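My questions will all concern the structure given below.
Omission of a single protein chain aside, the complex is shown with its protein chains in their original locations.
Up next is chain A:
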Amino acid sequence: MSSSGARAAPKKGENYELRADLNSEYRDKRKDAIKRVIANMTVGKDVSGLFPDVLKNMQTEDLEQKKLVYLYLMNYAKTQPELVILAVNTFVRDSDDANPLIRALSIRTMACLRAEKIIDYLSPPLQKALVDEHPYVRKTAAICVAKLYDLKPELAIDNGFIDTLKEMVGDANPMVVANAVTALMDIHITSQNMLESGAETPEGVAKVTWQINSAILNKLLIALNECSEWGRVAILTQLGRYKAVDERESEHICERVVPQLQHANGSVVLAAVKVIMIHMKHISSERADLEKQLIRKMAPPLVTLVSSAPEVQWVALRNINLLLQKRDDLLQNEMRVFFCKYNDPPYVKVEKLAIMVRLAGENNVDTFLSELREYASEVDVDFVRRSIKAIGQCAIKIESSAERCVGVLMDLINTRVSYVVQEAVVVMKDIFRKYPSTYEGVIPTLCANLEELDEPEAKASLIWIIGEYAEKIDNAEELLGIFVDSFTEDAYLVQLQTLTAVVKLFLKRPDRSQPILQRVLDLATKCDSPDVRDRAYIYWRLLSTDTSAARAVVMAHRPAISLPRTTVSPAVLEELISDIGSLASVYHKPAETFVGKGRMGAESMKKSILEDEVQAREAAIQKVAAGQVAENLLDFDDAPAVEGVAPSGIAAAVASTPGVSKVLTSSNPLDDLVSIFGAGGTAAAASSGGNDLAGLGGIVSPVSTAPPPGQGLAGLDMFGGASLPAAAAPTPAKPPATQPQDDLLGLF
């Protein structure tokens, strides 16, 4: 057989055989060879050498064979730009074929070849296809414009394709409308990206921007009821972007979109929910009944999504979590459907749990608690821990249930399963924090499990409890002595707590605890950690100069804790609600944080966070003026508890503020914060606590040296409360970790 083509043909091997078959005189043999070529291509073998031989088979009556050759061309056109030109003729001829399937196929493939040479030949056939008599060709051509724009924007603009596309939104055929909308949306996104990377000028972008007006709106609303499910999603997305001219129009849009909630496709349902949520805001206050009705109609379809395939279910659950933050009346009385099934995937269970905590109220807390107890005996350690955390959240959220929650926790502690006990101790500490001096009766049970604890957080929690109630625990010296003995081996978190607890003990019972205090101060001042050392020195000096000052510092009144209603700031929540169904809404993070946008993205983010902080600061100042003590101070501490999708630690906390991108966090967020609060911060940073959060606290506190401690707290609150509500699941605050702040702040 001939060895055409640029490369020297190998004389044997698979490609040699394939070449022979591709040039066979028998049709079947040739077709079979093409299939084998495609198979090789799929597994990643290089079959680009066969380009000319495959190309010869392009002219055929057999549609399947044609498609295969086209598939091959799409893959290798880039590697053989000179040879692709040979295919142009066939493409152009096909684009005139009497069969609409072939016309569409040729134009679709041509736009996918992405070879410069071909693109120049694409314009005339595309021009024809856009006004083809057959809708199938037109709808394919619409998408081709987006492909062309992606490759050569000026070509798409100069040939007037974009304008044609805008006209096509008024097409009589709903599929064509949907694809024209899709293409315009795609072009919009591409042009924005190009603008950011500098490849396109604002004028160029202006040429392709597409504004929906009332006339187009009506066309879209009509097409919505007739086109395919995917087309509906595209149209609904556009409806979400549309700004209604008046209240009447908002109402109209909502009413027209409501039937879509009954669609079998979950993505249509979510897209419809999105549009309703966006436009519902603008409905006039006189139509409160309509708003209520809309909320009522959205609930059942959302619940139905919970019984779909696990992945769809998960996306729905993440979105429901967001929606509940915006409208807590959305799914009242629906808690049962969120009960976890034993065989649910772990990611679904975790999300259901978070939603149930949101839905928990006085009326259903009993069922919820017995469910949680059930979950706490499951095998998945992570899920068990989260369930126990949820018990604590319940206690903090619903005051009347606190006693029952404590009862359940005690039962769990009695199971003596190590991780259950440890998590329960951590949760108990939060309950003590919320309801001081209420449940002292359980302290002996907690102390009895001292040896079970090996995790720093659990240890630190128990030590905090002992320190806090030292006067009521007879053998407090003995218990703390155990921790002092192991002081050098413990984590810094535990060391800090031990130190503070011993000082508290000393202040409460100075007569008996002098020796242990001396021991712990000796140990702590020799510690490797500057935080532990510094704190020990501060205590030492305080105690040796003025015990009453020490008392004021160490035993200062602590603000109450509460569950944050939202896990993201209101501005971000608003943004995410208008992005329902998207990845951003699944991650509960603005798109900029995970979609690469280069420097521009990072800078705009920086700007928005600065604005946000200015607002937060004002709020904080007002709070101080009102003489309020910060309430959400400790929410801040939640961030490290975040697992799974959110980045851990401080990055998560910062990323959850309106638009701090990863880019920003990597360039040290602390610097930004410092700059806001003036240079004074750095000096104190050294004396900050053992973890990042304490570090932040340290930076903030010095600013408020002059006024009483309250301002320092409020200063912290501007992050904790206003701009940084905890990143993920609303775990209650953890006093021990942040408590050092309270103590430290008293100093100034």
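As a convention for this text, a contact is a pair of C-beta atoms (placed from the backbone, for glycine too) under 8 Å apart; a residue touches a chain by one contact, two chains touch by 3 or more; residues count from 1.
To be clear about the criterion, contacts and distances are computed from a predicted model.
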Name per UniProt, for the chain absent here [options: "BUB1 N-terminal domain-containing protein", "Protein UXT homolog", "Probable clathrin-associated adaptor complex medium chain" or "Protein DPCD"]
"Probable clathrin-associated adaptor complex medium chain"
Write down which of A:Asp96, A:Glu167 or A:Glu226 is the residue touching the left-out chain.
A:Glu226
Of the candidates A:Thr367, A:Thr445, A:Ser529 or A:Thr566, the residue in contact with the absent chain is A:Thr367
Touching the left-out chain: which of A:Leu73, A:Met110, A:Ile162 or A:Leu270?
A:Leu270
Looking at the whole complex, which of A:Leu22, A:Leu55 or A:Leu71 touches the chain that is not displayed?
A:Leu71
Write the list of chain A residues that the hidden chain touches.
35, 38-39, 42-44, 61-64, 67-68, 71, 98-101, 104, 108, 112, 114, 134-137, 139-140, 143, 146-147, 150, 173-176, 179, 182, 186, 189, 225-226, 228-230, 233-234, 237, 258-260, 262-267, 269-271, 300-301, 303-304, 307, 309-312, 314-316, 319, 336-337, 339, 341-343, 346-347, 367, 370-371, 374, 377-379, 415-417, 579, 581-587, 591, 594-596, 644-645
